[in-house]
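Left out: one protein chain. Kept in place: all the others.
The letters A, B and C name the chains in turn, as written, and every chain counts its residues from 1.
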Amino acid sequence: MSDSTEDCHLALDPAVRDAARQRLASIRGHVEGIVRMLEREDVYCVDVLRQLKAVDGALEKVGDTVLRSHLHHHVTSARERGDADVIVDELMEIMKYR
Amino acid sequence: MSDSTEDCHLALDPAVRDAARQRLASIRGHVEGIVRMLEREDVYCVDVLRQLKAVDGALEKVGDTVLRSHLHHHVTSARERGDADVIVDELMEIMKYR
Amino acid sequence: MSDSTEDCHLALDPAVRDAARQRLASIRGHVEGIVRMLEREDVYCVDVLRQLKAVDGALEKVGDTVLRSHLHHHVTSARERGDADVIVDELMEIMKYR
Partner (left out) sequence: MSDSTEDCHLALDPAVRDAARQRLASIRGHVEGIVRMLEREDVYCVDVLRQLKAVDGALEKVGDTVLRSHLHHHVTSARERGDADVIVDELMEIMKYR
């Protein structure tokens, strides 16, 4: 019971979640476009790499909004809530690869 | 005319292109999964960030195979072909954000 | 007056600070070594790039310890302290380039 209450507290903010979902649906379309691009025999390597970089940048923006929301709603209140150690470990694990 | 011949020379290697297409189709599925994940009211921020990182890693692997193929087939022969300046500029532009 | 109290609370943890200082002194020595390496007429580009990457990795490790300490001691208690907005903005600014 306390678990589900906790989960509820740490759920992604609805407005951020909705915006992230829409952006990711658009990214999915972008990836779909690169899949079709790769069906063309004459596709140039660098054009593929440019598209991959654009997708990467778009993913990073989504990640930034989710991260900012997490910091704002959950990380800054971790001491009060009593789960600071877990919160910090998770954050370091995720940011290691950014 | 000479342009289309050039383009033909610099097309992405068919085997690499095919592998990249299959991987990207799988990445599209992964992104689709995150879109559905974001429909759940109780989704946890860090789980979203982990999935975004996984997609990022998969995109990077695709990019690595395309880049390696480009270096192998086009960049190392640029001096012979006479387009070294353009090739280097393109490469620096793409790698700036890696 | 309240400012100096605040600053005092948000100072880098002494043990982390000491370890970071020692690692950075070692990194300074590493950079010094690359400066000397660049005095050799026959130095190979890729050897320089490998050394730069090693320094980059060492800097990242120092950054990780400072960041973890900051998250642990300051970010997770920001809500209690009442400076969550500033803390989150600073963090997003720093992590943007990681």
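Here is the rule we use: a contact is a pair of C-beta atoms (placed from the backbone, for glycine too) under 8 Å apart; a residue touches a chain by one contact, two chains touch by 3 or more.
None of the values given here were measured: they were computed from a predicted structure.
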- Query: Missing chain touches which shown chains?
  - Reply: B, C
- Task: Over the whole complex, note the residues of chain B touching the chain we left out.
- Result: 64, 67-68, 71-72, 75-80, 84-85, 87-88, 91-92, 95-96, 98
- Message: Which parts of chain C face the unshown chain closely enough to count as touching?
- Response: 7-8, 10-12, 14, 17-18, 20-21, 24-25, 27-28, 31-32, 34-35, 38-39, 41-46, 48-50, 52-53, 55-57, 59-60, 62-63, 66-67, 69-70, 73-74, 90-91, 94, 97-98
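The rule is short, and it goes like this: only the chains that are shown with their structure count from here on.
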- Query: Considering only which chains touch which, how would you classify the arrangement: line, ring, star, complete or other?
  - Reply: line
- Give, as an integer number of Å, the spacing between the C-alpha centres of chain C and chain A. 24
- Message: Centroid from C-alpha atoms only, then distance chain B to chain C, rounded to Å. What do you get?
- Response: 31
- Item | Residues of chain C whose C-beta touches two or more other chains | none
